[in-house]
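With one protein chain held back, the other chains of the complex are shown just where they sit.
Per-chain residue numbering starts at 1, and chain names A, B and C are given in the order in which the chains are listed.
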Amino acid sequence: MKWGYFPGCSLLGSARELRESLLAVAGKAGIELQEIPDWNCCGATAAHNVSRLLAVALPGRILALAEKAGMKEVVVPCSACYNRLAVARHELAADEHLREQVKALVEMDYRGDVKLVNLLEMLAIVLGKDAGLKVEKPFAHQVACYYGCLLVRPPKVLKFDRPEDPQAMDELMRKIGAEPIAWPDKVECCGAGLSVSRTDLVAKLSSRILASAVKRGAEAMIVACPMCHANLDMRREDITRLTGEHYSLPVVYLTQAVGLALGLSEKDLGLHRHLVKVVFPAQPKPAPPPQPPAEKKPAEAAEE
Amino acid sequence: MSRIGVFICHCGENIAGTVDVVKAAQAAAQFPGVVQGAEYKYMCSDPGQSLIKEAIREKKLTGVVVAACSPRMHEPTFRRACAEAGLNPFLCEMANIREHCSWVHEKSEATTRKATELIRIMVEKVKRNKPLYPIKVPVTKTALVLGGGIAGIQAALDVANAGHQVILVEKDPSIGGHMLQLSETFPTLDCSQCILTPRMVEVAQHPNITLYSYSELESVEGFIGNFKVKIRKKARGVDEKLCTGCGICSQKCPKKKIPSEFDAGLGKRTAIYVPCPQAIPNKPVIDRANCTYYLKGKCKACEKFCPRQAIRFDQKDELVEAEVGAIVAATGFDILQTRDFPEYGYGQSQDIINGLQFERLASASGPTLGAIKRPSDGKEPETVVFIACAGSRDQAKGIPYCSKICCMYTAKHAMLYKHKVHHGKAYVFYMDIRAGGKMYEEFVRRAIEEDGVIYVRGRVSRIYEEDGKLVVKGADTLLGAQPVEIRADLVVLATAMVANPDAEALAQKLRVSYDPYHFLSEAHPKLRPVETNTGGIFLAGACQAPKDIPEAVAQASGAAAKVSALFSSSELSREPVIAVVNRTAPPIFSTCTACFLCEKVCPYQAIEREEIKDRKGNVLKVAAKVNQGLCQGCGTCVALCRVKAIDLQGFSNEQVYAEMMAV
Amino acid sequence: MEVKSHLSNRPLNQGLMLTLKQASGQSVARCYQCGKCSAGCPLSGEMDYPPSQILRMLQLDLPGLEEKALGSQTIWLCLSCETCLARCPQEVDLPRIMDFLREESLRRGQAHPSAKRIISFHRAFLDSVEFTGRLFEVGLIADYKARQPQSAFQDVLMAPRLFLRGKLSLIPHLIPGRSAVARIFRKVRETESKK
Partner (left out) sequence: MAEFQPKIVAFVCNWCTYAGADLAGTSRIKYASNVRIIRLPCTGRIDFMLLLKALDQGADGVIVSGCHPNDCHYTAGNFHARRRWIVFRSLLDFLGLDTRRVHFAWVSAAEGAKWAQLVNSVTEEVQRLGPYHDYQKLAGAGVE
């Protein structure tokens, strides 16, 4: 299987472990990810704040490039990019005038027939029956599936899963032997957009989310979005400074959890790149049947 | 040479505001065949009508065009006026220059021009109108009432007490409807069952009322005064004549854990059951979807223990046919369920309930015998949050309308809770308090001032569970939209009132129109609130729009009055808008070629075959003939007739083509 | 649309409401002030005016209130998390309105002083994209700190650890088409200055 692929800027830097784990899992599933040639930044959190036109034009160029490269569907691992691309695609479809404007800006034709695939949708296929992959090391932990804002909102545009209390990630987790907890903060915002400029607020929001997950017995938080990961993984000092609480809850990318279950090495999945060590309580809670209990705790191999 | 009079109504400012009526009148006066073009402030008023009458007498008018509102509104008025002046009422037509012109266009030349053209069109039509005479049809003096809720009960009793026969059809095992589920009723707080059950008994015992419970309307044919209906009596599994309602069967039934519809899922019932002790009729039904015998092929405990051998497992649905002259639809409403609210947890928490469920909690006959206990653990809630407008006035949920009763019953719920749990706290989240009604506003104030219910103005954004509490995240817009967080033990959603799931199907059976929300439509929003566009079919209660009990009862009595009026004479006269087959002089007799395409397409089987014979009785020709009683005047046959031998009175080819040419 | 001429042209409210309607098709009149957005907003506690109040300021269409909205911190604290839109009973696209207000307040130079940091971050972000075609994180942070000396030492402790984990790429990715991207920026600026 060959798919178009839009990494997005953060996967080249702060979220490179997402790239690594994604490619590793894709490789395992025999999916070839073909990068959109000459792709640019989607403008993510910044563009729409200062110029709507820009916020549509930048994703517009990416989509146009994908079309030019003859791609039918494009995998967009970063939720932020996925959201921007999907919204732009929606607005371009709805507004003829805007479409003409953007065509002129990107100096390319645009039809709008590229299908966008987010991380969850892709992994659903990877773990689907047809893929024929089997879970080698069940990820037997209680996990808090954290979707964030960008995968489910705005519902009318994304039409992905249910807007409150989504289930897609929970199902994936069950598939790999994990036990997703029921918790109310799945789609609460972590403060992504203000990550650098208002660290204080980000710490506040992120701490709420961590607290809620820990309180309900989560051993790991599973995320699909680099922004969420950055806030939840890198902002612990700020959180401690703000709340006095110290949280050791590891924040793991969906692809990493799946990768581990598929038997990939922690190195290939870039688990060592997190600031918060990926370790789990000594006695992992038994996964719900039928999955067998985990025989090996992935953390043991964690380096450094 | 025709002498047409044109009368243009200002309708105050409604028409004159955008249409230059004087100009239009002058223009109309110039149309060929028009001998008078008049305009007046209110044509429908008495002086307005006399203006027309005088003109008819003095100017010897052969036709009248009234340019005013929609004919659906005032055509009868003006036709009556003409008749009073000695002009055949069917020589009067209306040009709709209000709804179709002045109200929908800006004041402009073009609008006046349009009005003038609409008038010309009607002038051309009326020139070709022929005097027609109403058709008399017999009336079957039996009424069919659909729905045994308070509206249906009221309508049935009123018609029956007027001395006419009534057939009352209820889809559930017992009559009583939602009102029977209520605890107490606002604003008087009198017990709902105490005021309703006597009425139910009256229905059961009334000599003029035939009750079909656990039955549904299968089909309707015919027309006003002469409907033929089929009613499906669903198989009860019990011989009603033998059964005494002793209740042993339910006691013995092993299936005891089925959520009770009557208790809105909070209580349990058996597979063979009566919805509640006050049920009318007090005869059980077997719920085949849950009965062990139907599922596994054995059990029959009820049959074993029934002292009267009244159980009938092999009973089949029964189709009853009846002839009725009028139908009253009183099929009531439904409400949204808590699962319809993503932001409030998709109904996953047992302690988030809807209004009807709270009624059952508060009702002395309910699962908790009137004690307020939360469903999850049976504890008495210390803090209860009531949320008004749950789904109502919510464009995003497709319900932009106000459900009308929630403000009042929420105040009532909060009040009842405070009466039962004195130390408890009751919060009500609301957007507006709509308490229009006798003693309603006073009632709400009482809840706030005397019973200490706390009202918070704002919508709740989210509810989630934490440490066995329900965290309710709202805002108080009166505090500058500051976030407000309440940790509650029980949350009651005043969920929106919606049409029944099968409302659309019913409307199609009855051939009445319905609104986008599937509430059945009245004939006129103000002046004909209980009639539908289909003659002989009337509306009562919440099947038409959200209503509280007094309103439903009032409308039911209104509908009953309409039925009684219809039944007051043994004949009724129908508009002669029907098809006719033309006649010509011998030897042709009629241009009809006897292809009988008309016969095939007629939805009323109104086309008959007529043999035209000579004196000796030899058949000279067979031609189509229209049965005046059956024809409803849809005109489908006219459009299909290849030789144009059949035509529609009032909308004849000549008339319609003339209209079209005048455009 | 040609037929406009003989359709209704009821006088619309003037001022910001009108521009908003033209720019985004959003009518503030739709909001009936139920406060659900403010109730669900993760940051309404931090804002100088909760979201629904910002809308209210536009609804009244009175002198002074628009400026108050444009000069508020709220519009810059909005995270565009879209929770409000997802739950709004009237389907008012508040995030879109916030975008509009931010754009507008920048154009009119009325942005709240405390929003400087946020704005300079957005600017730094976009400049990075304009020059390299992609976001160069290290460059972004450096640039941002240059613009915001007071926050120069924020996060510096984190850098080495990120570097150790290979999360900091020190050379920007210059894409072949960066001139094309730059052109997009330029042309957008032109179109918007025409407004």
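Quick notes on this structure:
Definition applied: a residue touches a chain if its C-beta (ideal position, glycine included) is under 8 Å from a C-beta of that chain, and two chains touch if they have at least 3 such contacts.
The shown structure was predicted, so the numbers you read here are calculated from the model rather than taken from an experiment.
Among B:16, B:51, B:121 or B:408, only B:121 touches the chain that is left out of the view. Only one of B:105, B:141, B:360 or B:412 touches the chain withheld from this view, namely B:105. If you put the hidden chain back, the residue from B:294, B:313, B:401 or B:651 that touches it is B:651. Of the listed positions B:239, B:465, B:502 or B:515, the one in contact with the omitted chain in the full complex is B:515.
The chain not displayed touches chain B at residues 70-72, 96, 98-101, 103-106, 108, 110-111, 114, 117-118, 121, 507-508, 511, 513-516, 521, 525, 533-534, 577, 601, 603-604, 632-636, 638-640, 648, 651, 653, 656-657, 659-661, 663.
The criterion applied here is as follows: only the chains that are shown with their structure count from here on.
If each chain is drawn as a node and touching chains are joined, the picture has every node linked to every other.
Two chain pairs, A-B and A-C, are compared here, and A-C has more C-beta pairs in contact (counted per touch definition above). With centres taken as mean Cα positions, chain C sits 50 Å from chain B. The geometric centre of chain A is 51 Å away from that of chain B, both derived from CA atoms.
Centre-to-centre separation between chain A and chain C, using Cα means, comes to 23 Å.
Counting partners per residue, chain A has 163-164 as the residues that reach two or more other chains. Touching two or more other chains at once are residues 83 of chain C. Residue ranges on chain B touching chain A, taken from their complex, read 342-343, 345-346, 348, 462, 464-466, 471. By the touch criterion stated above, chain C contacts chain A in their complex at residues 23-24, 42-43, 46, 77, 79-83, 85-86, 95, 99-100, 102-103, 106, 117-123, 125-126, 129, 133-138, 141, 144, 154-155, 157-158, 161-162, 165-169, 173, 175-178, 180-181, 183-185, 187-188, 191-192.
By the touch criterion stated above, chain A contacts chain B in their complex at residues 162-165, 184.
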